[in-house]
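Omission of a single protein chain aside, the complex is shown with its protein chains in their original locations.
Per-chain residue numbering starts at 1, and chain names A, B and C are given in the order in which the chains are listed.
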């Protein structure tokens, strides 16, 4: 299990922030992440403020970071 | 492979129309169908006009109706 | 009222097709169009088939093409 360089490990999870031009672009990105998450049956803890999206991935059932998180992180990275 | 009663078989596919109060409700429904479709890696031919959503399910690669269509139809029915 | 070159006038409306890499990209685009439409309180007649989105704009209440259609068309063009 390797954490992609683009993500920061913190408190048993990995985190990354994304910035866009406006809410519409941020929302389009979130819509794609939602598809990925549901397909993987693994969902992010995430927040949005206008053009900014902060994502945290952790495996709540496993009490920390697992391969499911790093896999989803890589798929999210592939979107941008 | 059984076609749910709520769907109509036509030209090698199954079809159903959905009506909602307004665009917002129709869009919320479509957003859930999009999640189902991507998770199943099987996508609808669909159209929307304000509060109305028309869905057609067929398996283009198989040239007609398959179990993937009736499975997705049932999952879509479960949303409403 | 000028129809953008990227759209085709037909039967009292204007139409344009969009193609994307996959469903996820098409869906992200549709999510942005949905925001535009709701903000303008003017909604498209549109359909989607995997990576393809076909949009038709017409003003049903006016029985044909109006400025609201060409305005929305231009905003949709600005997305791509």
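Convention: a residue touches a chain if its C-beta (ideal position, glycine included) is under 8 Å from a C-beta of that chain, and two chains touch if they have at least 3 such contacts.
Predicted, not measured: the structure shown is a model, and the values here were computed from it.
For the chain left out of this view, which of C:14, C:34 or C:55 touches it?
From the options C:14, C:34 or C:55, the contact with the absent chain belongs to C:34.
Pick out which of A:47, A:67 or A:80 touches the chain that's been left out of the picture.
A:47
Touching the hidden chain in the full complex, which residues of subunit A are there? Just list them.
Subunit A touches the chain not shown through residues 23-24, 27, 34, 37-38, 43-50.
Since one chain isn't shown, list which residues of subunit C touch it in the complete complex.
Residues of subunit C in contact with the hidden chain: 31, 34-36, 38-39, 41.
Spell out, residue by residue, where the missing chain touches subunit B.
Counting only subunit B, the missing chain is touched by 23-25, 27-29, 31-32, 35-36, 79.
Quick note on the criterion: only the chains that are shown with their structure count from here on.
If you average the CA atoms of subunit A and of subunit C, how far apart do the two points sit, in angstrom?
Roughly 30 Å, centre to centre.
Could you work out how far the Cα centre of subunit A sits from that of subunit B, in whole Å?
28
What's the distance between the Cα centroids of subunit B and subunit C, rounded to whole Å?
Distance between chain centres: 22 Å.
Touching two or more other chains, which residues of subunit A qualify?
31, 35-36, in rising order.
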